[in-house]
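Missing here is one protein chain; the remaining ones are kept as they sit in the complex.
Labels for the chains are A and B, by order of writing; each one numbers its residues from 1.
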Amino acid sequence: MISVNEKGLAIIDEMLDWEEDVKIESKVLENGATIIDCGVNTEGGYDAGMYLSRICLADLAEISYTKVDLDGLAVPAIQVATDHPTIACMASQYAGWRIAVGDYFGMGSGPARALGLKPKELYEKIGYKDDADAAVLVMESDKLPNEEIVEYIAKHCSVEPQNVYIAVAPTSSIAGSVQISARVVETGIHKLESIGFDINTIRSGFGVAPIAPIVGDDTKCMGSTNDCIIYCGETYYTVEHGDEEKLEDFVKKAPSSTSRDFGKPFYTTFKEAGFDFFKVDAGMFAPAKITINDLKSKKSFTSGRINPGILLESFGVKNV
Amino acid sequence: MISVNEKGLAIIDEMLDWEEDVKIESKVLENGATIIDCGVNTEGGYDAGMYLSRICLADLAEISYTKVDLDGLAVPAIQVATDHPTIACMASQYAGWRIAVGDYFGMGSGPARALGLKPKELYEKIGYKDDADAAVLVMESDKLPNEEIVEYIAKHCSVEPQNVYIAVAPTSSIAGSVQISARVVETGIHKLESIGFDINTIRSGFGVAPIAPIVGDDTKCMGSTNDCIIYCGETYYTVEHGDEEKLEDFVKKAPSSTSRDFGKPFYTTFKEAGFDFFKVDAGMFAPAKITINDLKSKKSFTSGRINPGILLESFGVKNV
Partner (left out) sequence: MISVNEKGLAIIDEMLDWEEDVKIESKVLENGATIIDCGVNTEGGYDAGMYLSRICLADLAEISYTKVDLDGLAVPAIQVATDHPTIACMASQYAGWRIAVGDYFGMGSGPARALGLKPKELYEKIGYKDDADAAVLVMESDKLPNEEIVEYIAKHCSVEPQNVYIAVAPTSSIAGSVQISARVVETGIHKLESIGFDINTIRSGFGVAPIAPIVGDDTKCMGSTNDCIIYCGETYYTVEHGDEEKLEDFVKKAPSSTSRDFGKPFYTTFKEAGFDFFKVDAGMFAPAKITINDLKSKKSFTSGRINPGILLESFGVKNV
C-alpha cells in the first residue's frame, strides 16, 4: 500500500533543498521537529503553494499552473489530475484535522491525518491507514507551531516528535491561495460523500480552479479562496458505479449551485451568518461544475455552471 | 541517429518502478518478454495513458494535460508538442502494425514498428530505421499477448523474445482514451501524407485534443476517441516547404471537415457502413483544424473548424 507520509516526506526533502528559490524557511525545534514556514514570516509564493499542494495530495496527483479567463480577466489557475482520488484527496488532502491547542489554531491537512486517523470514520470508510514513522502535516494558520503543538500532533500520530514535519501558510498568503485552489477535486469528492455517494467507486479526478488574489485578512481570504472553487471550480471524475439513475441524481445534487447560499461571494454569506460556520449551508462547499463518467454504465452526467461574475466580485479587481 | 526503442525502453523502466502509483501490472512471460497491463485486468488510468503516449512518441514530445471547453463542459485534454514530428509520430506512434495471430488481435504502435518496418514503404519514405536490441511496443487490445504473440513480434523485429516489452490497454479504458487523443499531431501528419504532402518537410508539430470518456465497448470507444481528434483536435505545424500555392492546397484538403462522412459521430458512420472500415472515408481521420507555418515561404495557412456539438453527441454527456 502507498504510504502518503513517505510520499510527503520526499517532497519535504526537496523543499529543504530549495529554500531560497522557494522563498521559504525551515527550522528545527528543540524536540527535533521540522517546521517549514511558507508564508507566515516568509514571503513564500506560488512555488511554495505548489509544494504545499503536492504534500497535501501526497504527490499522487499531477499539478500544474494554467490560466483561467474570468470574463476577459486572465488569472493564474491550478490544474489537478489524479488516478488516486480517494487516497490523495480524502486520506491526505482534506482539511479534516482542526488543531486548537492553547491559543494556537490551525487547520491540519495532508498525510499526517492518515496516521492520526482524523476523522476516524472517514478512514474506516475508505479502508486506508498509513503506518509510516514520520508524520507530514500541512497547516493553514497565521502562526508557526511550537514544541507543544508538535507533541500534540506526534502523540496523535504515534510518531516521535523529531519525525514530525509541518509546512505552514496562512489563508491570507499566495501559498495559501494556491493550496486551497488545489483542493478543487477534493472538494467535489467531499461534497459527493456528504450526499451519500460511495467515494470508494471514484477512479480518477481532474479539475481546474483559479487562484485567488489576496483580498484582505484571513477571513476575507477564506471567502475569496473558497469562491474560486464554488464559482469557477470545474471537475471531472471517472467512477465505477453502475446505477445510472442514482448517479444522475448524485451529479445533480453535487455542484455548489444547489446550495441555498449560492449566488453571492462566500464572505457575504459568512458575514450574514454572523461569521458562524454552522449557519452556512455546507452544501456550498463544492465545485461550480461536476461531470462524472461511469466506467460501468458507460454513461456521463454533468451539472452546475461556472459564474465568473461572482468570483470577480469576490476578488474585487478594479478595471482601470 | 536517435533510437526510438532505446527511448521507449527508458520509459518502460520508469513504469516498472511505479506500478502501484500508475495502477498497472507487469509480468514476465516464460520466454522472458515483459508485458505491462495498463487496463486489461488492471485499472490503469490517466497516468498509465500518459506513459503509453510517451512510449508511442518515443519520448520525443512534450505531453501534458490541459482542459478543453466543449460548449461549457470542461473535459480533460492532452497537449502534444514535438520537434521530431516525423520520427515521433510516423516512425513510432502511428498505429501501423495490425497484429492478428491465432485468435489474438491488437493494433501495434510505438517504437518496435521501426525495427519491424511496419509498414516498410513508410520507413523508406522517411529514411528512418532503428537497430536497437530491444523492441518496445504499445498494443491497443482487450487481451494480453502470450508467448506466441511475442515470438511473432520478436521475429519481425529481429530481437530476442526476452528483449520484447509490450504495454497494453484496451480502446475502452481510460489509458486507451488518453493514448488515442495523444495521436492528434500524428493524425494530421498521416492525413497530409495520404494527400501527397512530403512529410519529411515537417519540422515541428503541436496539438490539443480532448480525452474521451468511456462510452461503451471497444467499438463505441473507438468512435468517441476518434471523434476527439476529428471534431475537436487542433494542430499546428511548421514545415520547410517553399511552394506557397501547393501548401495552401494541402492545408485546404487536410482537416476532417473535407470528408464526405464529416458531420456525425464516427460510430454512426461506422455503423451505417456495416462496421466495414473499407467503406468509411479514410479522409475522416484527420484533426478538425490544421494550421501550417512554412519556414521557407514564411506563409501560414489554416483550415477546418472544431465542432464541440458533435463531440458532445459522441460523448453522450447528459446535462442534469
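The working rule: a contact is a pair of C-beta atoms (placed from the backbone, for glycine too) under 8 Å apart; a residue touches a chain by one contact, two chains touch by 3 or more.
Just so it is clear, the model here is predicted, and its values are computed rather than measured.
The chain that is not displayed touches the following shown chains in the complete assembly: A, B.
Across A:G32, A:P119 or A:P213, the single residue that touches the chain missing here is A:P213. Between the chain not shown and the residues A:V40, A:C157 or A:I174, the one that touches is A:I174. From the options A:V75, A:L122 or A:L311, the residue with contact to the unseen chain in the full assembly is A:V75.
Residue-wise, the contact with the chain that is not shown comes from B:K252, picked out of B:K125, B:K143, B:K252 or B:K271.
Although one chain is not drawn, its touching partners on chain B can still be listed: residues 2, 60, 62, 64, 66, 79, 81, 83-84, 203-204, 206, 208, 234, 236, 238, 248, 251-252, 289, 291, 293, 295, 298-303, 305.
In the full complex, chain A makes contact with the omitted chain through residues 20-23, 43, 45-48, 64-67, 72-76, 174, 213-216, 220, 315-320.
The working rule: only the chains that are shown with their structure count from here on.
Fitting chain A to chain B on CA positions gives a rotation angle of 120°, reported to the nearest 5.
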